[in-house]
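For this depiction, one protein chain was excluded, whereas all remaining protein chains were kept in their positions.
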Amino acid sequence: MPKKDTSRPLFDPAIVRQAGMECFRKLTPASQARNPVMFTVYVGSILTTCLAVQAYLGHGEAPFGFVASISAWLWATVLFANFAEAMAEGRGKAQAAALRGLRQDVSARKLLHPRRDSPFQNVMAKTLHRGDLVLVEAGDIIPSDGEIVEGIASVDEAAITGESAPVIREAGGDRSAVTGGTRLLSDWLVVKVAAESGETFLDRMISLVEGAKRRKTPNEIALNILLASLTLVFLVVCATLRPMSAYAVAMSGQGAAVTITALTALFVCLAPTTIGGLLSAIGIAGMDRLIQSGVIATSGRAVEAAGDVDVLLLDKTGTITLGNRQASAFLPVKGVDERELAETAQMASLADETPEGRSIVVLAKERFGIRGHELHDLGATFVPFTAQTRLSGVNLPGRILRKGAPDAIKALAEQSGERIPQELDQAIHEVAKSGGTPLLVAENGRPLGVVWLKDIVKGGIRERFAELRSMGIKTIMVTGDNPLTAAAIAAEAGVDDFLAEATPEAKLARIRQYQAEGKMVAMTGDGTNDAPALAQADVGVAMNSGTQAAKEAGNMVDLDSNPTKLLEVVAIGKQLLMTRGSLTTFSISNDIAKYFAIIPAVFAGIYPQLGVLDVMGLATPKSAILSAVVFNALVIVFLIPLALKGVKYVPLPAAVALRRNLFIYGLGGLLVPFAGIKLIDIIIAALGWA
Amino acid sequence: MNANDLTQYLFYLALLVAASWPLGLYIARVYQDRPCGLDRILGPVERLLYRLCGIDASKEMDWKAYALAVVACNALGILAVYAVQRLQGALPLNPAGLPGVDPYVAFNTAVSFATNTNWQAYGGETTMSHLTQMLALTVQNFVSAATGMAVMAALIRGLARRETSLLGNFWRDLTRSTLYVLLPLSVILAVALVWQGVPQTLAGSATARLVEPTAYEKPVLDGSGNPVLDAAGKPLTEPATQAEQVIAMGPVASQVAIKQLGTNGGGFFNVNSAHPFENPTPLTNLLELLAILLIPAALCHAFGVMVGDRRQGWAVFMAMTILFAGFAFLTIQAEATPNPLLEKAGVASAANMEGKEVRFGAAGSALWAAATTAASNGSVNAMHDSFTPLGGMWPMLLMQLGEVVYGGVGSGLYGMLVFAVVAVFVAGLMVGRTPEYLGKKIEPFETKMAALVILIPPFLSLMGTALAAVAGPPDAVSNPGPHGFSQMLYAFSSMGNNNGSAFAGLTASSPFWTIAGGVAMFVSRYWLIVPVLAMAGSLAGKKRLQAGPGTLPTHGPIFVALLMAVVLVVGALTFVPALALGPVAEHLALFK
Partner (left out) sequence: MFATFMQQLRPAALMLFWMTLLTGLAYPLAMTGLGAALFPAQAGGSLIVTGGGVAGSALIGQPFASDAYFHGRPSATAPYEYNAGASSGSNLGPSNPALPEAVAGRVAALDGGGPAPMDLVTASASGLDPHVSPEGAARQLGRVARARNMPPETVAALVAAHTEGRLFGFWGEPRVNVLELNLALDAAGKKE
């Protein structure tokens, strides 16, 4: 899938500068209290600062230099965590600022009647209410989200989607929604406002990217509980160590009980500060990544749910196949001339503005030189396509021309008492079997033949589905086609299953069935008739180009209206969880090495034999403790890029992914600190700090 | 470790694996109300019990009702055990004429037996009358074990069922655990033990005339029975000769059988299963050793059957078995290492035999030590206090892991399932999916309950030890140096995890130890049971999601490894500093 390269560099100097200041502002107890793990570090920093003051005054439990440097590095740990969060927030804010520029107060022409020529009054956009009608003309900024009531126009949505090519928006159909803040390039539109001020898409987007409305997701809460419990355990481990070591001193008759400074240092090293400090940054960055990819989620919960999806319902058209099916042949029944069929098909398609309809007109013209007629001249009335009848056509005086899906036309023929020729079924079958779509044409109920619509499967889509399958996600192609056609395309595209002749009810029923089996379902949709299914699905991604109903029913909106975006959303959801999980594992694995650094250092005075546990051969007990603390602080800084970018995501089956991440972050987390602490110890010893 | 030690070790492991499988299938039938064979004989007894107790056994309970029933049953149990001990002097079946038990010791013992800990703050044959052993202690051996099994059955139902609030009926689970599992196995084991020489009699003791009378120094007592001290403050003694041997005995076999099967461990005699009457031959050693781990191991398979996927049971079983095999190996290895101090004193270079019995040898004692601490059994066939530093540390760590390597009957499995919840949580995150176990989503509530279950025992162990170091009676500890600290750490690790084994040199009958220990045992039992049941209730209410290729399989080797890693890491990270001050320091000093 082509990926837009709109992302900012990871360390934008402006954002870094901003974050550098912000990290000090976050030192208030109120903002620290939100993160239990870091709050304990915060308290530890204050405690050691007091001890440092005490030491400075000459009553300290340890030399001032040592206590002060431990204290300084504990403060650094807190600041680094603040910095990580500020970085993530800063990236969101930069985007929000750009968006806010669009929300400049525009004036709107509020209409009294739903007509272009209705009288209007000029009002401020923010005073508009749901249901108001506004006129927008070329060059205007659309004042609010809405549904087009009348008109067709080209709209520049680049401000929101980053897509520079203008898009067509028109009344009726599935491209009738417009977004506030986008600019009309040509023509005019009458728009019915669909959102109150402050609740528009743009407003939602701003608050999302700013992180203002970011609520913790269930997974994040659960992880927080786990991390807080671990922190509590280590708190008890360290707190009980003082009386225990005092007892040991009494037993061995030498050494001294572990100092509070050393215990605080040990505690901070053991507590999962790495993940604790980066947790909120990971969450914010994940949302940010989603927005970068052009998807707006209504909640973080939806993003996490995307990572859990088992079944993907994808519209065939536009997702799996290129949007336009092309008419490629006319197959008349016996007794009907091919040209007659072509002409009838053309007439029935004249008012049909869909690409299929147009391609029939074009084919008839190319093959037989039949020119299009003006419907008005013929006294024709147009019968539009509906999802229920699945027929369209024209009524001419004395001629009722219809085209539609085979079963719909056949039903029509039966109603009119017409015989269905055998070769018709054969032709339908043939077309369907080859993956084409058979379209039947009938005159006064008599089937004339088949128009062969060809579907073109998108390049590379097969590989995407294979990837999904390896992740354990089943893809279902949803199509209005008959089962035979659907099967052929499904086979060509490599989807796992298909839902043919899909009506809105059938889609809904299928989603419910999967959910009853205990599966998580995601689907994409754009039309109003997709709305119930979008609402039912666990993850419903509505196309930005789609109707307002669809956008409200889903829990995500894809700004690029690219149906394969769902694949990216799944990846981002998974990546978010994986980043949290991997850093948790890393953080906890680190503790082993820290024990090897600190335990011999604090106990060697009491039981010198414990010195053999100092496998790293650290310079002095003080430098050992300080090295562990410094490592613990610096590792947060080193992992900021990973937290912001997310861990590398490769679609793999769960067991393989687990093995891979356990190896990298579990084993890596075990080994890295041995090297890191030793290195820092060498530097500290060289600098003569401790 | 020599070849013979290794053979014993492998033989025992193989026997355990082979025996636990069929028993697990049988137990699953018991909890699923399917015919199990014995119901034909005991069915009427079961129904009679329900009628006598006025229980509608078909009425299922939600988690709160279940928890309240557990608490009610156990609260009354504690009261009953306390009362019987205090009143034993006035009650029948007291051939030795023992007086009522000291109130502190009685409290400690009541909590100890009701919580399936069976920590002994008393010396069996010198404190408890036969009536107390039977009516108070043996009963709790059954009831506390059956309570653990019932809670476990409720948790499994929570995992297996979908969208319900009902977890089963506690009274039914309690009764069926006792009637169909504990009682029949106890009868079989008790008969085998009697055959091998374990006494089963209502007589209090036999008196033998010593073949060779023995001379000893007898402490001089004053009028009120207190030792008289000499000028230097040492107890005054006078030479005396003992010509008779009073051999204490009683209904030993019946109690030993259930104490092993129910992971209770409270012995009839002071030295527990090291006593030749509790464990007279290598064969009884084998049978009792098997009985210690049999039910906890079998429950894994029952779990697999009950959740409809036997591989899940095997996965948990393998995680436990591999951990046990590892720790047992290390313990045997440590005990096979000669003590350098003894070699210097002129003893042949051999495994330390201080505090061990010849018939079991060092390997048989070490294997038992690993098994009894792996399961929350706590019975001993050798004195752990005299083990090598590492030989004592591995069993201590097995307890500190939270008694989930097999663990107590029922409690071990529910503890391990809680660890599994934590493991899938971390693993789920790492594969990028909301964690789920057996199709149940793990959400904040489950995490909170799991955290409670996993945190409480380490808290109790560490805080108890720290408290003892500061405020405990200084003369409770009998060994100097780091080993004295190990004695306290071992004691609270044992009580804080409902194990019951001890570094027996510790004097635990003082008010501080009986009360602090009693509280630790109480909290670690019920503050675990309640969150476990709450979690079961929450899980039962959820949908059971279907597993797909994207779901993390919880039956493969990776998951087994991860589960073991979580158990080890939580345990190790919590106890490394304390262990460094105890056994590690002692080991490094001893083996310089």
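Note that the chains take the letters A and B in the order they are written out, and that residue 1 is the start of every chain.
Throughout what follows, contacts are C-beta pairs under 8 Å (C-beta built on N, C-alpha and C of every residue); 3 or more make two chains touch, one makes a residue touch a chain.
The structure displayed is predicted, hence computed values, not measured ones.
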{"item": "Displayed partners of the chain not shown (whole complex)", "value": "B"}
{"item": "Touch with the omitted chain, as defined above, among B:Val17, B:Ile41 or B:Leu210", "value": "B:Leu210"}
{"item": "Chain not shown: contacting residue from B:Leu13, B:Ala80 or B:Ile322", "value": "B:Ala80"}
{"item": "Selected from B:Gly54, B:Gly97 or B:Gly225 as touching the chain missing from the view", "value": "B:Gly54"}
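The rule is short, and it goes like this: only the chains that are shown with their structure count from here on.
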{"item": "Separation of mean Cα positions, subunit B and subunit A [Å, integer]", "value": "50"}
{"item": "Sites on subunit A touched by subunit B in the complex", "value": "218-219, 221-223, 225-226, 228-229, 232-234, 236-237, 239-248, 251-252, 266, 270, 304-305, 307-308, 310, 469-474, 517-520, 573-578, 580-582, 584-585, 588, 591-592, 595, 599, 603, 606-607, 609-610, 612-613, 649, 653-655, 657-659, 661-662, 665-666"}
{"item": "Of subunit B, residues touching subunit A in the complex", "value": "422, 425-435, 439, 442-444, 446-448, 451, 454-455, 458-459, 462-463, 465-467, 469-470, 480-482, 484-485, 543-546, 548-553, 556, 558, 562, 565, 569-570, 572-574, 576-578, 580-581, 584-585, 588-589, 592"}
